[in-house]
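Removed from the display is one protein chain of the complex; every other protein chain stays in position.
For chain A:
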Amino acid sequence: MNHKYSLASLYMLFMGLAVMMTAACKKNLPDDRLPLGADAVFTTFTYSPVLGRNTLFTNNFNSGQGSGLPLSFKIINLRKRDGSAAPELTENFPVSVWRKPYMGDEKSLEEIEAKRAIENHPLFEIREHSGQFLMWANSSSSFIKSRPDSGYVFDVEVSNSGGRRYFRDFKLIPYRERAYEPSNLDPITGQAQSVAVHPSFTQGLSGERTSSFIGPGDIDVYFKKINTSGKSLSFKFVDSLYKPIDPNKFSKTKWESLVHGFNMVKTNESVKYDVPYPIPAIAFPTIYTNPGGTQARAVFRYERQGFGNQLIQAAIGFDFNIYEKGDWEVTFRFTRESPKFTND
């Protein structure tokens, strides 16, 4: 062996080899990345929200077993069916969002409004990590294509640190708005198919002339929006000839929990509340809603003495939604005959 080389150079050689091997060894190792598996799929490709309402599409994406969460979702290429751009859906609009939870125990309109705020959002969005689609209530058929138009097409990019995948040709075909439910409007054309809807249930009602049974089909309910600026809801009862019936005759009605409204004004012809819109405010069960919380439930009750001194507990119940702000008037009309309020 010769000793021409210094220790340093040999040492450098050795360490250099070590460093090179380190680099080489690292190169062949997989990166710590979230995998994106082939079993991560959208389960729904056609979305048909009703305009004018907040609509959230859930359970539309299955992340499968082979993917690392969270995934990131992005709507891309949102376009009309003819391929032209659709700025009406991608540009920001001021929308009303909840900042604090609506609990159903708020004591004033202001308290409810304080829980909401205005934010700017595109009217059609995808939640960044869950893949849920949102359609905000400010959407309107006046500027958004809705059925019977074939609507919009878009693609979704799903990505995480492990890569990205594209899901193509999602269809967004909205229904035109229906301001209230139950609705007498055709969902596709928006044309009225009947003049009225009917209450959800009745109980113990009998006609004042014939004492015959009055069912929900014997009562028409008319929704009427008096103006778009107000925030009130009034209930009226009329007989078959449109003559008013005194709401006080529904004497056992729990007026304070009829709707979540304030400043009740009850006259011989109507009962009126200041209310927040939409009704119900959120899909959350409260004393003002049906048990599922999906619709407001207004129940008008009275009691009378029937034959044989039996107590008859009579009620009209109506489950409904109103999505648009305004001074709304809901009229119950007894189409055959009015109910009997007096004792037998």
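One rule holds in what follows: contacts are C-beta pairs under 8 Å (C-beta built on N, C-alpha and C of every residue); 3 or more make two chains touch, one makes a residue touch a chain; residues count from 1.
Simple rule for what comes next: contacts and distances are computed from a predicted model.
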(message) Tell me the UniProt protein name of the chain this structure doesn't show, selecting from "DEAD-box ATP-dependent RNA helicase CshB", "TonB-linked outer membrane protein, SusC/RagA family", "Tricarballylate utilization 4Fe-4S protein TcuB" or "Alpha-glucoside transport system permease protein AglF".
(response) "TonB-linked outer membrane protein, SusC/RagA family"
(message) Among A:43, A:65, A:84 or A:191, exactly one should touch the missing chain; which is it?
(response) A:65
(message) Can you tell me which of A:109, A:282 or A:312 touches the chain that was removed from the display?
(response) A:282
(message) I need the residue numbers on chain A that touch the omitted chain, in ascending order.
(response) 1, 3, 6-7, 10-11, 14, 17-18, 21, 25, 28-35, 37, 54, 56, 58, 63, 65-71, 97-102, 115, 119, 127-132, 134, 136, 162, 281-284, 292
